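Excluded from the complex is one protein chain; the other protein chains are retained at their positions.
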Amino acid sequence: MRAFLRVDQISKSYIDGAGGAEAKILNSASLEIRESEFLAVIGPSGCGKSTFLQIIAGLMPPTSGRVLLCDKPISGPPAHMVYLFQQYNKSLFPWRTVRDNVAFPMQMRGAAAADIEQACRDYIRMVGLAGHENRYPWQLSGGMQQRVAIARALAAEPRILLLDEPLSAVDALTRMELQSLILEIWERQKLTILLVTHDVDEAVFMADRVATLTVSPARIDSIIETGIPRPRDPITTRERPDFLTFRRDLLNTLLNRQHAQIPST
Amino acid sequence: MSTATKALQATLSFAAVLAVWELLGRAVLVNAVLLPPPSLIAPTLADIIVSGSFLRPLLETLLLFAVGYSIACILGVAIGLAMGWYDRVYYLLEPTIELLRPIPKVALVPPLFLFLGLGASMKITTVALAAFFPVLIATIQGARGVDPVLVNTARTLGAGPARIVFRIVLPASLPLIFTGMRVSLALGLIVEILAEMLSGEGGLGYLIVDMQRSFAIRQMYAWIIILAAVGLFLNFVFEYLESRIVYWRGK
Partner (left out) sequence: MKKRTAGIVLLILLLLLWEASARFGWVKSENWPTLVAVLEVTYRQLLSGELSLVLAASMARMIVGFVIGSLCGILLGLLLGTLRTLDGFLTPLVEAVRPIPVPAIIPPLILFLGIDDALKIFVVAFSVFFPMLVSTVGGVRNVDETLIRTARTLQTTQGSILRFVILPAALPSIMSGFRISLPLALITTVVAEMIAGSSGIGYVIVRAQYAMQPQEMYSAVLCLMVIGYLLNLLFLLFERRLIPWYHLSENA
C-alpha cells in the first residue's frame, strides 16, 4: 500500500515563556499512514501527543520536517482532514444548538439549507442523538457532547480523522460504547483514522497498527501490526489471547521505559 | 511580546501623536490658538509644575475625592455584606436601593448645592453618592455568589457566623468588590470634577473651566494634562493595591 499520509522527520521545540529557553518536544518523528487504516499512537501523558497530532493537522508548523498528504506537503489545515479535540467541551460552540453545531462545517462550505437540514438529521442519528437536536451542548453529558463533536466532524465529510484522546474524559462504560461507535463509522465511511491515546487497551482494541512514542523528546519508537480480526466486540475481543499479549507487551514497554527514567537514589 | 518591544511601540506611537499635533499647528491646519502645539503647552505646564502652583488645587481635588470615595467604599462593602449574607436585610433594603440606583448621580449635584452649599461637604457627599452604588451592588453579588462548599467547609471546621462573614465571605467576594470599586473610581472622579466645574470653586475642575472662560487656552490644556496624570496615577495605585490584595485571583 502506498503512503497516504506521511510524517517526515518532524521536530518541534517550544520557547519557554519567560526564560526564552527552548524545550524540545518532538525529535524527528516519522510515520506513514496508509489509506483507510486505523492507526493508534500511544505515549505517556505529556509526551507530546497533542503537539504531534496538531502538526499533522496543519494547526501549527513543525520546527523542522514536513507532513505530506498524497505526496503534497501541507501548510495549514487540509480539506477532508478533521481534528477531534481532547477538550470536547471547549470545542463545541456554546451558542449553537446540537443541530447548529453539526451544521457549522456545511454552512462554511456554503451548502444549500435543505441539504444541511437533511444531512444534520442523518449525522445526528448516526451518533445516536436523535431527539436532542435543539439542545445546547452544555445541557448534555460529556459522552453526548463528544457524540456531537463526532457528528460535526463527519459533517465536514472527512477522509482522515485525527482523534486526540477523544475518550479520555468520559466514564468507562460510555468509553466502550463510543469506541464501538467510532469503529462502526470508520468502517462504514471508509475513513483513515489516526488516534493518539495513553490508553493501551483502547489502542489495541481499536487499531490495525499501534505505534509508540518515546518520552522527551518524543519520537516514534516501534510499530506493531496486531491483526486482530474485525468486527471487534467490546467483550470477546478483549478476552482473546493475542489481544492480551499485545496489551501486556505494550504496557511493559511503556512502564519499563518510565521506570528507567526515575534515577535510583 | 517582550517588555522592550512594548515600550518601544508605546514610545513610537506617543512620539507620532505629538509630532502630528505639532505639525498640524505649525502648518495652520488647525487653529493654533484653540489647539496650541505641544511645544507651546510644554513651557506653560513646566511653569505650573516648577512654581508649585499645581499643588493646592491638586490636593484639594484629591483630598475631597479620597474622603468621598472612602466613605462610599466602606459603607458599600458593609451594607453589601449585610445584604448579601442576611436575606432579611436584603429584602428590607432592596426596593429602596432599586429605586435610587437608576438615578444618574450627576443629576443630584445641583440639588445638593441647595442643601450643602458649594463647599467641601457638598463635594464629598456627591462623590460618596456616586461611588456608593457600584460598590454596594458588586459586594452583594460577591457575597451571594460565594460557593456554599466553602462556607459549609468552614462551618464543619467550627467557624462561627462572624468568622464566616469576615474570613470567608469577604475574601471570597473581594475580586468582585474590586470590580465595583474600579467602576466607582471613574464615576467618583467624574462627579468630583463636575461639582467643581458647576460650583465654580476650587480644584482642578474649576481651574479648567475658568481658564477656558478667560481664554487662557494653554493653561487650560496644561491643567487637563495634570488631571489626566491624576486619573492615570489613581488607576495605577488601584491596580497595584488590587494585585496585592487579591493576589490569589489566578491569572
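Residue numbering begins at 1 within each chain, and the chains themselves are lettered A and B in the order written.
Just so it is clear, a residue touches a chain if its C-beta (ideal position, glycine included) is under 8 Å from a C-beta of that chain, and two chains touch if they have at least 3 such contacts.
Model, not experiment: these values are computed from the prediction.
Residue A:85 is the one among A:85, A:186 or A:243 that touches the chain missing from this view. In the full complex, chain A contacts the hidden chain through residues 54, 57-59, 76-77, 79, 81-83, 85, 87, 90-91, 93-95, 104-105, 107-109, 136-139, 152, 156.
Chain B meets the missing chain through residues 1, 5-6, 9-10, 12-14, 17, 34-35, 87-88, 91-96, 99, 101-111, 113-115, 183, 186-187, 189-190, 192-194, 197-198, 204-205, 208-209, 211-212, 217, 220-221, 224, 227-228, 231-232, 234-235.
Note that only the chains that are shown with their structure count from here on.
In this assembly, the C-alpha centroid of chain A lies 52 Å from the C-alpha centroid of chain B.
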